[in-house]
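What follows is a single structure, and I will ask about it in a moment.
Omission of a single protein chain aside, the complex is shown with its protein chains in their original locations.
When the chains are written out, they are named A and B in that same order, and each has its own residue count from 1.
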Amino acid sequence: MSEALLEEPVFEAVPRWRQLLGRLLRNRSAVAGSTVLLILVLLAAFAPLIAPYDPFKINPAQRLMPPGALHWLGTDEVGRDLLSRIIHGTRYFLLICAVTASISASIGTVLGLIAGAGSSLTDGIIMRMIDILLAFPYILMVLVVVAILGPSLWTGMAAVGIAGIPGYARLVRSAVLTIKAEDYVVSVRALGASEAEILFRTVLPNVLSPLIVYLSFATPLAALLASALSFAGLGTQPPAPEWGAMLVNSRTYLFSAWWAVAAPGTALFISIFGMNILGNGLRDVLDPRS
Amino acid sequence: MTTILPSPRHGPPLLEIRDLRTQFGFGPGTVNAVQGVDLRIAPGEIVGLVGESGSGKSVLALSILRLIQTPGRIAGGQILFDGRDVLAMSARDLGRWRGRDIGIIFQQPQGCLNPVRRIGWQVAEPLRQQERLTRRAAWDGAVSLLRSVGIPAPEEKALAYPHQLSGGQAQRVMIAIALALRPRLLIADEPTTALDVTIQAQILELLRDSCRHAGTSLLLVTHDLGVVARLADRVAVMYAGRIVEDGPVATMLDDPGHPYARGLLRAAPRLGQSGGERLQDIPGGIPDLSRAAPGCAFAPRCGRRASLALARCLEEMPPLATVRPDHRLRCWAAPDATGARS
Partner (left out) sequence: MGRYVLKRLLLLVPVVIGIMLITFLMKALIPTDAATAIYQGQLSEQDAAQAIAALRAKYHLDLPWYEQFLLYVGDLAHGDLGESIRLRKPVIDEIGYRYVNTILLTGAALAIALVVGLATGILAAARRNTWLDVTATTIGLFGISMPAFFFGLLLILLCSVWLRILPVVPHGPLAIVLPAVALGLIEAAPLSRVARSSMIDVLRRDYIQAARARGASEIALILCHALPNALIVVLTVVGLQIGNLLGGAFIVETIFSWHGIGELAVNAIQWRDFALTQAIILISAVTYLVINLVADILYAWLDPRVELVS
């Protein structure tokens, strides 16, 4: 009835982050991806307790055994238990994700903030530098760093981390520029807030959304690249149970012992897939445009 | 320009819509955008369809061409074009009917043009496809069409891209494309709303002259009474998905019967109003189209119902009654068939 048209719904004040969390928990992709991530973290944290064997213990008598009761995933070319190596490999995977993301995101964000929030001179200088770096494809940048520093786990991570800086810088800079021009920033400035206050209280929280979405996509890509480096012998070196490095020697036995190749490869695939799905979920919730 | 007077309203109508219903969504929240519309358009006639945002007029226009897509659908009724059942047409027949017998132009002309194709080719395309002309012949036809809608230097303009045109020019191009195959009916959905006031008059005259010249009927969908005043032979007023009044333009713009139509007239600013007078709006808002309420949809906002204290308006939906041979009215509160005013 016409009276019914006059009633107004009552809105409760729910804190924004709790709203977001609620939406995240209802998003299937986010939940699935988080589950994978959680499993990885648990495996990594309790690896010595969960893994049945010592991942470094060589046992030539048991080399290249197919999956069976003793070794659920089989053994590799020097008799190491694959399941244990996979479980310990989660530590390397998560370490790579964390380190590369930290390097790229922190330095990139700082550069982007300075470029976006600073004068047009600083912006110009920083962006020219970034453009020259971007003239190199991702992989070449990585190769340059590894060539200079020599191959190892840490140089590989540093290389991938450094190569990721321009991407973050560009993203943060364009986000800052867009937000700076928005009306709510202008009005806060008109109310007398200092530039620093504006930067940290108003601009930064709004940059977080696209930053998190970008992070969720860029990190698995970085992990992929780091593993590819290890596979090429330019990153983590064997005998470390890093999934990419495990494939360096196992691939020689591709035809006789395919499980030694399938295990680390599948572990890598599932982990990256999980993170990408989590990224999808985050984007659905955080990015209003899509 | 010679004008051809509209043919008298005898003979079969070109377009006949019976009890058309269009819905959006499913389940309890279904929005009934068009709720049982009856409308007739005679050959060569110009009909204005007036209503505010949310009245369902644009949805009606799209429904006629069966351009409603999920989650919307035509839920019932009949659309007869020259005797043919439009709702029963196969996809092939529909493809052949659209563009050739019926055309439509939209509100945002530049958005309706393909950004990566030159104007000339976009005008020539229907000529090439439906009339099987050669590329050369189609291009020449396009240029002459552009000239006929008033585009200066059409040979050069034909080589331009849509983003290089002004709004008015783009709308002229849309008219050229729509009329290229000489359709029997043209639907114009808010054709001048997005244009400058000075251009509006030109475009409306172009529409009127082109349609009169070719004998094309025109259904002009708009919220602006001024637009309707210039062009239409007949005016239909829509409210909350239904036609509430439908009559000759002279009567409708001078002394309509329905309180909503009267309210629209009163609300329109006029020359000669003194500066101190307030503009009179219609209090309230359109009803929620997803809730079916009994009674007249305008009743909650109707001043006449309140002053006459008519309970019937809130309980029973008035039918669209024929109060005179060419005038229909959907109202309990209208005094009588001769339209004596309260």
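Operating definition for what follows: a contact is a pair of C-beta atoms (placed from the backbone, for glycine too) under 8 Å apart; a residue touches a chain by one contact, two chains touch by 3 or more.
Computed from a predicted structure; not experimentally measured.
*Asks:* Touching the absent chain in the whole complex: find that residue among A:M65, A:V99 or A:I272.
*Replies:* If we include the chain that is not displayed, A:I272 is the one touching it.
*Asks:* Quick one: which of B:P12, B:G29, B:G95 or B:G285 touches the chain that's been left out?
*Replies:* Reading the full complex, the residue touching the unseen chain is B:G95.
*Asks:* Which of B:L39, B:I104, B:L165 or B:V244 touches the chain that is not shown?
*Replies:* B:I104
*Asks:* Give me the subunit B residues in contact with the hidden chain, please.
*Replies:* Subunit B touches the chain not shown through residues 65, 67, 91, 94-100, 103-104, 106, 108, 111-117, 126, 130, 161, 163, 174, 177-178.
*Asks:* Could you list which residues of subunit A touch the chain missing from the display?
*Replies:* Here the touching residues of subunit A are 131-132, 135-140, 143-144, 146-148, 150-151, 220, 224-225, 227-228, 231-234, 244, 247, 251, 254-255, 258, 261, 265-266, 268-269, 272-273, 275-277, 280.
In this text, only the chains that are shown with their structure count from here on.
*Asks:* Whole-Å distance, subunit A centre to subunit B centre, using C-alpha means?
*Replies:* Whole-Å distance between the two chain centres: 54.
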